[in-house]
Structures are given as structure tokens and as C-alpha cells.
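The complex is shown incomplete by one protein chain, all other protein chains being positioned as in the whole.
Then we have subunit A:
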Amino acid sequence: MVVLRAGLCPGLTEEMIQLLRAGGTRTVVDFVSSDLEDIAQKCSLSYKALVAVRRVLLAQFSAFPTNGAVLYEELKSSTAILPTGSPSLDQLLDSGLYTGEVTELMGAPGSGKTQVCLGIAASVSLGLKQPVLFLDSTGGFTASRLYQILQAQAEDKEEQLEALQRIQVVRVFNIYEMLSALQELRDRLSQQVVSSTGPLKIVVIDSVSAVIYPLLGGKQSEGLAIMMQLARELKTLAREFSLAVVVTNQVTRDSSTGQLKPALGRSWSFVPSTRVLLESKEATWEKATTQRIASLAKSSRQPTGIQVEVDIGNSHVKELSPATPTQGL
């Protein structure tokens, strides 16, 4: 449902958009599927200009058929695998975060999701010297903790400060702000603005359930629709621009069995291609520890149910031997 915006293609100016909108044509689909002569008369625009715009929009938004071999070549050249900063977690994810896919981290409060996200941002920014976009919707992003993690990994202060500059943080506290931030990102990437710090390869969103939960439940049903719009936005961003998208999600308690299950329901479970559950080793909050167990709940490459131990403490790089595989979620 792409809305017509100025600059979407050359020749589509702001006044043209206003006239089209007044005539009832708001999205690309409306424009492409309607009779251009009709629109030219109703909105008093030139027929030739409309034909030119339509040609460009069709080229931009159509899907062209391709075959498996071409796809494979494309993937080989465009997919990158980004390290998460924790070797055991990399092992769990089959060597790291794949671009072009959405990876989800879920866990109970205090299980370490934000810590792992900070670790990922630090490792990509410091290790690969590439920019990172961090969308924070919970207010949990603490720059001093990120600085601590960077200090543990690199000695040179210059490097640490440069790494901090490469991480861009956007605070979005409701779903509409998040969607507009993602649209802005898409515009920036599609105009191929080459930034001095290299191409953007990873987007971390902490968390996605915080902005969607206020819309779900009750008697309103539009929450589900907005959630699916966000899902589509994330997947197309990941695929079109070869980004690795990392999202964090909450867990809720199943009312009948009392087991923990991921939040946002069955519809959301189809969105990420890989899901990792983070749990604390101890069952209650009375014993403090920095050890967490990460288990693979959904993956297209590895068997589900494998578990590793992750230390979210000061030395983010340290990890212990993987635990034996147990039943999946």
C-alpha cells in the first residue's frame, strides 16, 4: 500500500500529488490501475506527464520473474553475515546475522535482549567499521553501557569514539513514528545517498512489541492490520536493500499451560526467519547472575532446540561451552 509521495519518481511533484489526491487517487495501485485519460480530465494534468510517471512507477514497483540460478548468484554476491559479538551466539545463528532476513530475539524482562542488541551494534560498528541504525522504543538504550562494551573490545579511545559516531539512534515511541522512521530510511537508501561511513547493513529495533501492544486486544481490530504493515515494511527493507534486521520481542504466559510463549501471536511468528529465546539460568529473581541461555526457536538453517550459554556481563566476548540440546519451545 505505497502512498504517492513527492519525489517517488522524477516528474511526480508535490502539486501533482495534491491534485491527484483531490481526485481520489492516493496510492500507487490506484494510479496505475485507473484510466489515465479520466484522471487527466478530473485533475487537469497533462496526459503525457501522467503516462511518463506511470511507466516509471510500473518499472519500480512491478515484480519480475527470475530463476533459481540467477537468485543464487545474486545472494552469493549480496548477502553478508554480520558477527553478533558473542561467538556462542554466532554459532547458534549459523555464523552470524544474515542480511536480507529478519532475526528476532525474545525473552522475559531482564533476560538480556537489550544487552545483546548493544553488543551487536558495538561489534558491527567497531569490528566491521560499518554504520548501524538503532531504533529504540523502550527508552532502554544507555550510551554509557555501550561505551563500556566498546571499551572492553578496543583499547584505542579514538576508535571507540568513532565507533560511537557510526551508531545512529532514533527514539520512536509509537507505531506511527516507527513506520515513518522506516519510510525515511527507505527513502534515504533508495536515493542511494552514499554516506562517508560506508553502506548501512544492519538495523536493530528494540523493541517491536512495545509499540504494537497498545494497539492489540480490546475491541479494536486495526492493531493487527498495523502490525502486518510493520511486518511488511521490515521484510521488504531487509530484502530490497540487503539489510540484516534484528528485532526484540516480549514473551507472555500461556493462560492454559503456564508456559512462556512469544508475544504478538501467531501472525507475527511468520515474520522473522530466525527466532532466539533468551532465558536466565536461575528460575527466580533472588539469585543474581549474568549467565543467560539462548535457544533457537525457529530457523531455516539449523535444527531448532539447540542451546548455548551467553554471558551478558562486562566482557561481552566471553562465553562458555554450549549446553546439550534439549526439547524445543
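In this text, a contact is a pair of C-beta atoms (placed from the backbone, for glycine too) under 8 Å apart; a residue touches a chain by one contact, two chains touch by 3 or more; residues count from 1.
Just so we're on the same page, contacts and distances are computed from a predicted model.
Undergrad: Tell me the UniProt protein name of the chain this structure doesn't show, selecting from "N-alpha-acetyltransferase 35, NatC auxiliary subunit", "Protein transport protein Sec24-like At4g32640", "DNA repair protein RAD51 homolog 3" or "Dynein axonemal intermediate chain 4".
TA: Matching "N-alpha-acetyltransferase 35, NatC auxiliary subunit", "Protein transport protein Sec24-like At4g32640", "DNA repair protein RAD51 homolog 3" or "Dynein axonemal intermediate chain 4" to the record, the invisible chain is "DNA repair protein RAD51 homolog 3".
Undergrad: In the complete assembly, which of A:115, A:242, A:274 or A:299 touches the absent chain?
TA: A:115
Undergrad: Touching the absent chain in the whole complex: find that residue among A:87, A:127 or A:313.
TA: A:313
Undergrad: Of the residues A:23, A:127, A:140 or A:305, which one touches the chain left out of the display?
TA: A:140
Undergrad: To test your reading of the contact rule: which positions on subunit A touch the chain that is missing from view?
TA: 108-110, 114-115, 118, 121, 134, 137-148, 161, 164-174, 177-178, 180-181, 184, 207, 209-211, 213-220, 250-253, 258, 260, 263, 284-286, 288-290, 313
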